[in-house]
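A protein chain is absent from this complex, but the other protein chains hold their places.
Right, chain A next:
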Amino acid sequence: MSRAALLLLADGRFPAGGHAHSGGVEAAVAHGAVHDTDSLEAFCRGRLHTTGLTMAGLAAAAAGGHDPLLLDDAADARTPAPALRAAARRLGRQMLRAARATFPSAELEHLATARPQGAHQPIVLGLAARAAGLAPVDAAYAAVYENIGGPATAAVRLLSLDPLDASGLLARLGPEIDDVAAAAADAATRAMTEGIDALPSASSPLLDITAEQHAAWTVRLFAS
């Protein structure tokens, strides 16, 4: 394996469509819930321990060799909001395009054939990590980091925050990112014997609700 592959996968410039999504922060900014660096940090922390953990568990399980189609169903079950399901599949399709070109593997090809409309993005991310020879915990790190790095970048654009403050808050969340990635990887290991229900299913209902509202806006900068 090449650890460098993890840097590539986690890089916000990896051309897989993430730049057009705010991870719910555009809606949170509109409601005033996120308005400065501190409130952005609270938002990211909440996302980290809910959606972030759940996505990381799915990514780690895919990287560990779980059946990606079963995981895709599990992702649907953990994503009740239709707008977020649609966004996850669209991003999954975009990630699949990038992954097939950068880390070609038979498993990615099979997924492309089985899910022409796209699988949930964390599943594709996990399979890409697997194709690159990375470990489940690496996939978990990439998923978690993206889950909060995306909103942080979006908030910088939406609120004209100082980008150094955003980087600082991501650094402060580092130890929690470690914990969440480790918990996700651990759950993925347990899911091998205990079944897929061992994967985290933490949710954030407010993100679900505001995502549905956001999808109906006619004027917005981000796709989700």
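As a working rule, a residue touches a chain if its C-beta (ideal position, glycine included) is under 8 Å from a C-beta of that chain, and two chains touch if they have at least 3 such contacts; residues count from 1.
Note that contacts and distances are computed from a predicted model.
For the omitted chain of this complex, the UniProt record lists the protein as "Urease accessory protein UreG", which is one of "Branched-chain amino acid transport system permease protein", "Carbon-monoxide dehydrogenase small subunit", "Urease accessory protein UreG" or "Energy-coupling factor transporter transmembrane protein EcfT". Note that of A:Glu109, A:Asp162, A:Asp178 or A:Asp197, the residue touching the chain absent from this view is A:Glu109.
Of the listed residues A:His21, A:His49 or A:His66, the one in contact with the hidden chain in the full complex is A:His21.
Looking at A:Leu8, A:Ala42 or A:Ala98, the residue that reaches the missing chain in the full complex is A:Ala98. Taking the complete complex into account, residues 1, 13, 15-22, 90, 93-94, 97-98, 100-101, 103-107, 109, 113, 131-133, 154, 157-158, 218-223 of chain A touch the chain not shown.
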